[in-house]
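The complex appears here without one of its protein chains, the remainder shown in place.
A and B are the chain letters, set down in written order, and residue numbers restart from 1 in every chain.
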Amino acid sequence: MILASEGMWFLTRASGMVALVLLTASVALGVVTSVGWSSVRFPRFVTIGLHRNLSLIAMCFLGLHIATTVVDGFVPIGWLDAVVPFRSPYRTLWLSLGALSFDALIAVMVTSLLRRHMKYGTWKAVHWASWAAWLVAVLHGLGTGTDTTNGWAQLIYVACAAVVLAACWWRIAVGWPAHIRPRLAALIASLLVPLIVLIWTFSGPLQHGWSQRAGTPSAPIEQVAR
Amino acid sequence: MSTVSTPTRSGSRSATPPAGLPRLIPTPLATDLASHLTHFGPVRPSRDLHGLLSQVGDAGLRGRGGAGFPTATKLAAVARSAGRRSLLGRRTPVVVANGTEGEPASVKDVTLLSYAPHLVLDGMAVAAAALGADEAVLCVDRRHNGLFSSLACALAERADLDPIPIRLAAAPSRYITGEESALVHWLNGGDARPTSVPPRPFERGVADRPTLVDNVETLAQMALIARFGAAWWRSVGSPEDPGSFLVTITDGRRVPAVFEVASGRRLSTLLQHAGIAPTTPVLVGGYFGSWLSPEQAAAVSLTRTDLARFGASLGCGVIAALPDTVCPLREVARVARWLGTQTAGQCGPCVHGLPAIASTVEALGRADVGHRADAELRRLMPLVSGRGGCKMPDGAIRFVASAVEVFRDHIEDHRHGVCGRLDVRPVLPVPSADGAWR
Partner (left out) sequence: MSIRIVLDPIACDGHGVCAELFPEGITLDDWGYPILREGDVPAHLERHARRAASACPSLALKIRRTGA
């Protein structure tokens, strides 16, 4: 039985967007913690607490995003496809990016909840994956999402990207020139990657016929979830 | 001279044990294996850990690297750690000989390694056999190219002799490299910076295995004890400070001397013996140690308790007399500034505190801010001492605090615009590090 498609579909897109916004805020707050900025109105424990709580709320919205997608029978996506990539025939690559991002975020969340019970170095190494998870989530959104051509969605993407880039540059700048090699690599990546993504977005998702090229099955209406 | 030959534990006869001093470095020199064995006789490293522990324990040998920790206790700790069964990996111990000698004014370890390398290597073999170690490393500061080659030759000579192969490692040229956990961290592929303890190297060191880290002189003494027994070893020195120890004696104007002495001697006698006028302030223990005023130096004997009366300790054995013609404030400020550049950079109080303290020392002699600098120095010292991850800041504070006490009058002179010390060439050595941490 196909559940109320329209409602689910809106919820999926909305919760996905909200999750992205929350993740963006989380990345920014993570950087604020890392560089050690604080003010009288934003003491460090507030920054750290917000970072943690917003991340957890983001995961909730992510859970909603996944649940509404799966429960919505309109497209052939099952529960397993949320964590195992390259299973669903629906826009396989772009969907899988979502699964990969989710996998990374689960790892970050679990290690963070258990950070006192593991080596600091281990926790830190996994935590670095959150940058990649954010980027991959954006690519997932651009490739899978039906809102890529929508003006509001584009505004949100651009705003989130601006925040993350600013946070990234702040992180690179503070403590310069210690650990110069990774900083330089990150700087170069932070300039190249947005450029590549921008070019790709204009030539791919924003172009006519993306839906087909992305791998949307020809008769989604006939597929039933489960 | 009696010719009593002492049976070794294995029952066969060894050479005559040296009577009196010196005992570590023979006359004539015996740097090659053949003459070494002729002079000292063979040593038979055995797996009898209990035997070695009782010998070294009875002898009362303490570490010669500066901390003075009882060697038998350390050996036992490594053995105990190795004996614990573990689900994760091997517990076979490792022996590390610390010959890095990062203390700039000290040359005793380099001297020992140059003129009695086989004694140090014997000690390593003895410790390794008793502990059941399968790996032994001799660490030397990489700036000593010549020494490295001669040690490599010495090792080649005894390839068939040692129960396990001993390898050489050329450690970074930094003050902090010789710190136990820093050396182990470097051997494990990391930077030569101290690591968080616990666990200490005796629990988890090289490759996470129980590791014995001993100064090269300690191991050389161990080799003597293993040959000639604890009773012989205690025949020099005092009951509370038995045996002999090497000291570096310098006045900065001539090549430093290395003496092998026994506890109990008066410092002034030793200085006179070295041709140094015993009327100057003396730094005991290197930059980790403390200053003695001329009066204190004249009164003190080289025993742990007597030195402790003046808040001093022999440490790594550096005894540096500062000539009367040299400005002590300039010297102390130079060394304090250098120490600030030698931190591992890991602990805030040390990284920030030592340079801040160096700045106050530099300002001590100024008429305008001298008193404020003094107050600031007193405020900073407890903020730095004891708040690092290793003992380096503690040693630096001790060095500065004792200097400020001993040179109080000269500092006052400075504030009145009079130094009067015309010898401007630096005395205390302050090497430039090559900067590498690996």
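Here is the rule we use: contacts are C-beta pairs under 8 Å (C-beta built on N, C-alpha and C of every residue); 3 or more make two chains touch, one makes a residue touch a chain.
The structure displayed is predicted, hence computed values, not measured ones.
Peer 1: Which listed residue, B:71, B:195 or B:342, touches the chain dropped from view?
Peer 2: Checking each option in B:71, B:195 or B:342, the one touching the absent chain turns out to be B:195.
Peer 1: For the chain not shown, which residue from B:349, B:365 or B:395 touches it across the whole complex?
Peer 2: B:349
Peer 1: Identify the residues of chain A touching the omitted chain, counting contacts across the whole complex.
Peer 2: Those residues of chain A that touch the unshown chain are 33-34, 36, 38, 43-45, 48-49, 115-116, 120, 123.
Peer 1: Touching the hidden chain in the full complex, which residues of chain B are there? Just list them.
Peer 2: Considering the whole complex, chain B reaches the absent chain at 194-196, 346-350, 352-353, 356, 383, 387-389.
Definition applied: only the chains that are shown with their structure count from here on.
Peer 1: Which integer distance in Å separates the CA centroid of chain A from that of chain B?
Peer 2: The separation of the two C-alpha centroids amounts to 56 Å.
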